[in-house]
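Structure record follows, encoded as structure tokens.
Note that this complex is displayed minus one protein chain, with the remaining chains in position.
Entry: chain A
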Amino acid sequence: MSDVQANSSADAGQDTVWVQEISLIDSIPRWIAMTFVFVVFVGTWQLTTSLGLVSPIILPTPMETLKDMIFVGQNLLTGGYMLLALWITMKEVIYGFALAIAIGFSLGVLVGETAFGEKAVMPYLVAIDTMPKVAFAPLFVAWLGFGIESKVALAAFIATFPIVVGTAAGLHAADENARMLFKTMGATRMQTLIKMKLPTGLPQIFTGLKIGAVGVMAGAITGEFLGGGRGFGELIRVAASQLNTPRVFSLILYLSLVGLALYVLVQWTQRKVVFWHKERVGAHDA
């Protein structure tokens, strides 16, 4: 062990003392580490803009962005037009996610549980999944119009596939012993599915949901970019066309808060539901 050094003195009556080296970078508290990265990031940004390396039209200064964030924040808090736009986008995201969960879970069970689904449905799902799904946006607009329906459809379309894959993988997660045990107990197929395969597969299902939650946001905004409407994506598009880059930046930041909230909601639900499964993200995860 290279990071552990034994005290080699063999004097009688002396305790054996180990000198343990803990590398500095792993022992920094989380909040300090996070603040440090933030400061470096903003500092670099400030330097880039104040030294005139990049035109302010292309990249606003951090201060300008912060000012605009306060302005947008006030508009949101006082129930201004931006709140209405945000609400529209959130509706698209929520409906889209609900639709994706319903369709994705059903297809996932069909594909993961039945031989028919695996043989006849899965190949087509894989084929559709490899297509660039954003390219379907004009079709959804043509079919469903410029209202929120076309955005909901695109958002759901993008989020469905990870949920299908997560559910199908989850249903395959149960080991041979568990299957055999349920057989010996005389369990029906439905009992095996509900009482064993689905609970066993919950971690994978939630992974699919989390990927879907990220996709549903992208789908809604892309839908707004390409299909108009009155959502947050439209505000971004308008700001960008006016070269109002501080506004674009602050709108994106607020939008990311919505996306983060959705992700955290799924994560929180997972911790409550799948209480027995401890997720490990990194070696030094707290």
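The rule we apply is simple: a contact is a pair of C-beta atoms (placed from the backbone, for glycine too) under 8 Å apart; a residue touches a chain by one contact, two chains touch by 3 or more; residues count from 1.
What we mean here is this: contacts and distances are computed from a predicted model.
K.L.:
Unshown chain, UniProt name, "ABC transporter ATP-binding protein", "LrgB family protein", "NADH-quinone oxidoreductase subunit N" or "Imidazole glycerol phosphate synthase subunit HisF"?
P.N.:
"ABC transporter ATP-binding protein"
K.L.:
Taking the full complex into account, find the residue in A:84, A:187, A:214 or A:252 that is in contact with the omitted chain.
P.N.:
Considering the complete complex, A:187 is the one touching the chain left out.
K.L.:
Which listed residue, A:80, A:199, A:228 or A:259, touches the chain dropped from view?
P.N.:
Of the listed residues, the one touching the omitted chain is A:199.
K.L.:
With the missing chain put back, which residues of chain A would touch it? List them for me.
P.N.:
Where chain A meets the chain not shown: residues 175, 177-178, 180-187, 191, 195-196, 199-200, 274-277.
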